[in-house]
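All protein chains but one are shown at their positions in the complex.
And then chain A:
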Amino acid sequence: MTAASSAPQPAPVTAAPAAPAPAAGGAGTGTPWPLVLPALMLFVAVVLIPLAMTVLLSFNDWGQYKGIEQVFILKNWREIWEDDYFLEMFLRTFRIAVLATLITALLGAPEAYILNRMQGRWKGFFLLVILGPLLISVVARTLGWALLFGGANGVVNKALMSLGVIGAPIPFMFTETGVVVALAHVMMPFMVLSVWAALQRVDPQIENAAMSLGAGHATILRRIVLPQIMPGILSGAIIVFSLSASAFATPSIIGGRRLKVAATLAYDEFLNTLNWPLGAAVAVLLLVALVLIVVGSNALIERRYAEVFR
């Protein structure tokens, strides 16, 4: 694989990567309005305006009988601020996302490294096997975990108990443990892909040089490989974290109706309780929190690893 790509690979689902520099020769300098306008109008009309409407909606009033009242009050925001239920729900959402991110990093990074050391044919085959699930319906993948977890005598518990890993069955269905495991599985390809992309930029001769200078395998991993793939792990972590924190299908199917996270709570407020303004406030808060976290950590990573991204 001719893999020494020059530009830093934009992460698959991360915050707007910098656009590539325009190709030299015949590049215009004025804004090419005829080319830009169709997509720009679409995005203003169908992304920016609806988002603004959602923010406004979160300041509206709602009552069981009167429905939505178009006023500007802070009732929903005060309710989210004062009711511990929402604090607990957001803490759960971010706790699940952090744990899923840690698992994908701890398992996905070594796996990407192992994959990269495989021989050509096997490398391609296992890359397909591991990245392929990304394109398989999330509902189908989560259904698989629901089947594996299923009750106290699910397949996973039987396997773990027969291997002697656990003494008594662990409850997976309708628990945070189950949601974290299933989410880690759903998000794993993003992490492997991100670390894989970082590994393609690593010169294998550096490892050989370290070995010839007498470095042991552990030292090479710790001092040579890890620092070079760290940007890949971190940008993968940002993707996995933001997608996990806003995940809907997996927490909804594995977590059930009681174990609410931000996305499933917003869904409930919209389609069951019909309290749209409160649901909108939860959604806006999730969006703002994620944008702050993602933009903040992106800036930190780019400052820390400026030389890698140059």
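We adopt the following convention: contacts are C-beta pairs under 8 Å (C-beta built on N, C-alpha and C of every residue); 3 or more make two chains touch, one makes a residue touch a chain; residues count from 1.
The definition used in the following text is that contacts and distances are computed from a predicted model.
A chain of this complex does not appear here, and its UniProt-recorded name among "ABC transporter permease", "Putative NADH:ubiquinone oxidoreductase, subunit RnfB", "YceI family protein" or "FeS cluster assembly protein SufD" is "ABC transporter permease". Considering the full assembly, A:W196 is the residue among A:F59, A:F90 or A:W196 that touches the omitted chain.
When the omitted chain is restored, the residue from A:I80, A:V180, A:I229 or A:L290 that touches it is A:L290. Across A:T101, A:N157 or A:S242, the single residue that touches the chain missing here is A:S242. What chain A contributes to its contact with the hidden chain is residues 5, 9-20, 22-23, 25-32, 34-36, 38-40, 42-43, 46-47, 49-51, 53-54, 57, 107, 110-111, 114-115, 117-118, 126-148, 150, 155, 182, 185, 188-189, 193, 196-197, 204, 207, 242, 245-249, 252-253, 262-263, 266-267, 270-271, 276, 279-280, 283-284, 286-287, 290-291, 294.
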